[in-house]
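For this view, one protein chain was removed and the others were kept in their places.
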Amino acid sequence: MSLNVEHRSVRALPSEKPIRLLDNAGHAVHGSATGGFDLPDAETLLELYRRMVVARRFDVQVTALTKQGRLATYPSAYGQEACEIGAISAIEARDWFFPTYRDSIALLTRGIEPGDILQSFRGDWHNGYDQHAHRCASQATPLATQALHAVGLAHAARLRQDPIVTMTYLGDGATSEGDAHEAFNFAAVWQTPTVFLVQNNQFAISVPLSRQTRAATLADKAVGYGMPGFHVDGNDVAAVYSVTRAAVERARSGGGPTLIEGLTYRIEAHTNSDDPTRYRHARDVEHWKRRDPIERLEKYLVSEGALSEDVRTEIADAAESVAAHTREVMTTEAELDPLELFDHVYGRPRAALLEQRARLEAELADAATDAGAAR
Amino acid sequence: MSLNVEHRSVRALPSEKPIRLLDNAGHAVHGSATGGFDLPDAETLLELYRRMVVARRFDVQVTALTKQGRLATYPSAYGQEACEIGAISAIEARDWFFPTYRDSIALLTRGIEPGDILQSFRGDWHNGYDQHAHRCASQATPLATQALHAVGLAHAARLRQDPIVTMTYLGDGATSEGDAHEAFNFAAVWQTPTVFLVQNNQFAISVPLSRQTRAATLADKAVGYGMPGFHVDGNDVAAVYSVTRAAVERARSGGGPTLIEGLTYRIEAHTNSDDPTRYRHARDVEHWKRRDPIERLEKYLVSEGALSEDVRTEIADAAESVAAHTREVMTTEAELDPLELFDHVYGRPRAALLEQRARLEAELADAATDAGAAR
Amino acid sequence: MTATTTEHVTPAASAPTQLTMAGALNAALRDAMADDDRVVVYGEDVGPLGGVFRVTDGLQSQFGEDRIWDSPLAESGIIGTAVGMAMYGMRPVVEMQFDAFSYPAFEQMVSHVAKMRNRTKGRMTLPMVVRIPCAGAIGGVEHHSDSSEAYWTATPGLTVVMPSNPADAYSMLREAIDSDDPVVFMEPKSRYWSKAPLTLPVTTAPMDRAVVVREGTEVSLLAYGPTVRTALEAADAAESEGLSIEVVDLRSLSPFDDETVGASVRKTSRAAVIHEAAQFGGYGAEVAARVTERNFHHLAAPVLRIAGFDIPYPSPKLEEHHLPTPDRVLAALDTWEWDR
Partner (left out) sequence: MTATTTEHVTPAASAPTQLTMAGALNAALRDAMADDDRVVVYGEDVGPLGGVFRVTDGLQSQFGEDRIWDSPLAESGIIGTAVGMAMYGMRPVVEMQFDAFSYPAFEQMVSHVAKMRNRTKGRMTLPMVVRIPCAGAIGGVEHHSDSSEAYWTATPGLTVVMPSNPADAYSMLREAIDSDDPVVFMEPKSRYWSKAPLTLPVTTAPMDRAVVVREGTEVSLLAYGPTVRTALEAADAAESEGLSIEVVDLRSLSPFDDETVGASVRKTSRAAVIHEAAQFGGYGAEVAARVTERNFHHLAAPVLRIAGFDIPYPSPKLEEHHLPTPDRVLAALDTWEWDR
């Protein structure tokens, strides 16, 4: 018979209790709840802390700038820093990242300039950073579509014996899309080096998780693809980092894809144009604010004597300077050339498009003349 | 927190060994391999046998007619009778069925006229039977799309407190499509009374299962939706019938959807225009011919003394008369009116379409005149 | 030929109130749901949130979760299940959050929604409405301002309509919901907050008819949805320069009202079609082609297409350059040889 049995992987249900290495009080967790994963060393944790603090400050700053009208829209990741920063920190510069609109702070952590990240949300151009330079795809808006790109790129690299890994983030809502399914399946069948991080922030805009799935955990979906799945406390950066790191290593060494669910919560509105009071209780938000991922790690680091007041101040200062820089670039208007609208649609110029370009050029010249005459 | 815990269902991996009630030698199976399902009574099994024999004869007849050029195409279900007949026999007349192109014999079992079933494959019109009369959707070609229709209809019925069930068949290949995922998920979240039967015949045209999934069984997919999944010997009609029957009953009593995989094999080519020698070995086909679902049940019935020679003859005669009837209707050309092409596109006539209709009418009249003149 | 001119609003019973297009659509859904319990509404965020444009605001608290609910986030799933619900006899009204997010449902739309009636010789009909907040000019980031009408109008079996004002929004949505055939109901986002004094219920011209919304003698501007306002503004500006422009609100994109448009064009002998979507392969091509085919010897000039450029929809800060403006309309008319 044609069942390719040797291709089959071990079947196992992800643990229903989320994997956790630090509890909410900042204590190290021991025993089965860790899923066998080790707490990262203090240096790593301190670096994760630094990144989260900077990311949070950036996020708060951008939300403020958005309220002031400097950006067209901004989807905040406030509260999701453990997922956002933990996972992106588990890949290397040579690896590729496929983010969504929500993942600006992961891009910041990846070293992309605030002004470049925010070009799209400011409304200047659809994508503002060099994807090749950062090995970072544009922030996908059509849900789950980027997961397939991550799988395709990983497969290409694998065919080239290039030992890189691709990582993509998805929301809980996005797991309902057909593309999520197809990405999981292609990755598993092709055994691509891909790590899927589902940030389960429990809402898709206004729609709660219970309307999105009946699975016990989103990590359970891994079973249907014959790939490993992990259900992780998404407000525990130590757990997110360790689990994604292990998945990245397995992927790099030919072990195929992994699906990781981080259970977390979005503290801010979906975007600035959203009104979350319509669909969730303030007390839920309060509940989750008390599980803040940064405070949790901070408590641990302080209790371990790994975070001195000096370092804390130094990190806060670094965060402030990122915020200040962000304010600065976002309050300077970029020079936009409307004629560029025609220049990148095709590599080979099209006569009819050049005619349209010339028409706009003439219009702009007329308008400039009129403006000059009016002055 | 907003996790709607009470909505969650039990998590369990389907058994990796297919559920089986009759082994290939026609012996009743006992113990854990039955998955706790009971062998149907002899009367039921005899009826299933009768239906399979008639279905097989019909299928063979249609394949022959196709080779003679009487049909544009025909996807045979030879070898899959246990799935095709077992599952359709588990629903009632009031229930709705959503088949694929492969499932003509299930339609026959549902009581639809051969000529009506085959109108589409003969090339007369896209769908030839009255869907409402038979509570049977048209045979879907775009893969997995019909599964969503089954879920939607089930949900509508549920809203109306109408205790019907919907059943849909999918192929192993179709499970890779986004629509399969969305159908499973909507059914689980909405808890619709829907039974999904995946006929895993191990090939999607030429593509073997190992290129389609890395899951240990296709039933494993159920886990990711929080719905029960069963992996069944798809050449054992007793198992298929019992498992689908239980799923239908659970669905009808408000227990939600079930995913059932029947492991089987397609003996014929994908369709008449396929060349299976390019992608599978004759010895595989031989192997599966020796696991014939009809022979298996026949052995059991004979050994139990439940199938007399008289009854066997009577069934064979009935099958012959269906074949004869099919030959007859398929060798009579249907009268087709080309002008009907315009009559069903919209409920409300469109002026521009009526103009086109008039143009064709004039053309046809001219052609008739020319033909008359030539005579 | 005046059957479908401006007086298409039935006389008001009581004093009219100011209503936005979003409000009128909301009222239409509410009234349809109240009148017919087969009408159900679902999609992404249509429940407690009331839709991202608030078109379904308050409906869930009034009608309950069995009549209007949030579905899982999957557009093919939404359309595919709506097909099944319509097969059962319900009248689902589903929402695609933006044009670009209807694309995952493309196969269900083209291979089933459009084809079911024909496939079954009319034995199985699909009374369903697919609402699509459409087009741009709202400062939306990528994928939030597409114009998808050319995809739907190129698909036989679909009925495609687009209102341009609150009264039509109400009346046409009621008619779409009452229709036994599937209707793609496109709602121009940039007009959601436009207001008009209305007394509900209101019945305007049938949804398959175009309407002359401004009479003129020298040029026919053919517009729909967001560009009707553009056309009217251009007509006002032209009037002061002595050019008399007639504006036709197409309203129904498929079917196309050849009669009303033909009458206007034969009167004026010049026509231009205006839309936001890219020109190449856009709906305006069909308009220009068929108006020319049917009225060639009445035309003094080629039918112009005043449309978006042949580029992906621009980012918020650049969209103003892409969208047809009244000035651009008037400039385009100047390219004709006029021999008045």
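By written order: A, B and C. Residues from 1 in each chain.
Rule of thumb we're sticking to: a residue touches a chain if its C-beta (ideal position, glycine included) is under 8 Å from a C-beta of that chain, and two chains touch if they have at least 3 such contacts.
Given the structure is predicted, the values throughout are model-derived calculations rather than measurements.
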Among the chains presented, those that the missing one touches: A, B, C
Selected residue (touches chain absent from view) among A:L148, A:I205, A:L218 or A:L297: A:L148
Residue touching the undisplayed chain, where the options are B:R11, B:R160, B:R211 or B:R312: B:R211
Where the missing chain touches chain A, by residue: 125-127, 130-132, 137-138, 142, 145, 147-157, 159-160, 166, 178-179, 182-183, 185-186, 189, 340, 343-348, 350-352
Residues of chain B (touch criterion as defined above) contacting the omitted chain: 72-73, 101, 120-126, 141-143, 173-174, 176-179, 204-207, 211-213, 273, 275, 278-279, 336, 338, 341-342, 345, 350, 352-353, 356, 360, 363
On chain C, residues whose C-beta touches the chain left out of the figure: 76, 100, 103-104, 106-107, 110-111, 114-115, 118-119, 142-143, 146, 150-151, 153-157, 254, 256, 277-278, 280-286, 288-290, 292-293, 296, 301-305, 310-312
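Here is the rule we go by: only the chains that are shown with their structure count from here on.
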Centroid distance [mean C-alpha coordinates] between chain C and chain B, Å: 40
Distance from the mean Cα position of chain C to that of chain A, given in whole angstrom: 36
Contacts with 2+ other chains: residues of chain C: 71-72, 74, 76-77, 104
Numbers and ranges of chain A residues touching at least 2 other chains: 176-179, 211-213
